[in-house]
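After the structure tokens below, expect a handful of questions from me.
The complex appears here without one of its protein chains, the remainder shown in place.
And then chain A:
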Amino acid sequence: MQPFRLHGTRILEVDLRGGSVRAATGSMIAYDGDVTFKNAGMGGGDGLRAALKRRATGESIALMQCSGTGVVRFAKDAMEVLLVELAGDTLRAESERLLALSDGLSTDVAFAGLRGASSGQGLFTTTVSGHGVAALLSAGGPPIALEVSPQYPLVVDPDAFIASQGQLNQTFVTDVSWRTLVGEGSGEAFSLRFDGKGVVYIQPEER
């Protein structure tokens, strides 16, 4: 595993040390040493089955494989970077909020319920699993981590959702009435409810 570290809060630095890392296409801002960049392929480097699933679900992901020796710096739209460590567990993330994945992590697509049908955030979510570090992005300010426990369920705006981790049960809450249709909705027609035990990461900006 390559050491992931932050330079400030918006730039991710990865020391490759002969290994490789997968990152969002076009997110490299600078590097030194001898590094090659190549498109990770249709499925973001997770094989044909994942690629077809992504194709079918629209939860697209554009990743590049960076390998060699040296330090590579990644950033995207001046968004804040959040590092999440995975020890064999699974992270559910919004695909467009993925910045980089260390070696040893793989991605897949999971059905996430009828999430965010209004905002085009898709019915599916990207899962990241394995051992390693995932770098995620937060728009509009630093990410906020919120704990979910049996005592404290959590409701989140799908447009502010970045990722969730742990034993969580995700349900889709609708608040659609005839008022929504005439443009006098509550503004929160679709939301995500999390029950169980885990952590949910959100960003201060609604997409």
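By definition in this document, a residue touches a chain if its C-beta (ideal position, glycine included) is under 8 Å from a C-beta of that chain, and two chains touch if they have at least 3 such contacts; residues count from 1.
Here is the rule we go by: contacts and distances are computed from a predicted model.
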| item | value |
| --- | --- |
| Undepicted complex member, UniProt protein name, chosen from "ABC transporter permease", "ATP synthase subunit a", "Ser or Arg-related nuclear matrix protein" or "Exported protein" | "Ser or Arg-related nuclear matrix protein" |
| Option from A:G19, A:P153 or A:G196 whose C-beta touches the chain left out | A:P153 |
| Where the missing chain touches chain A, by residue | 3-6, 82-85, 133, 139-147, 149, 152-157, 159-160, 173, 175, 179, 183-188, 191, 199-206 |
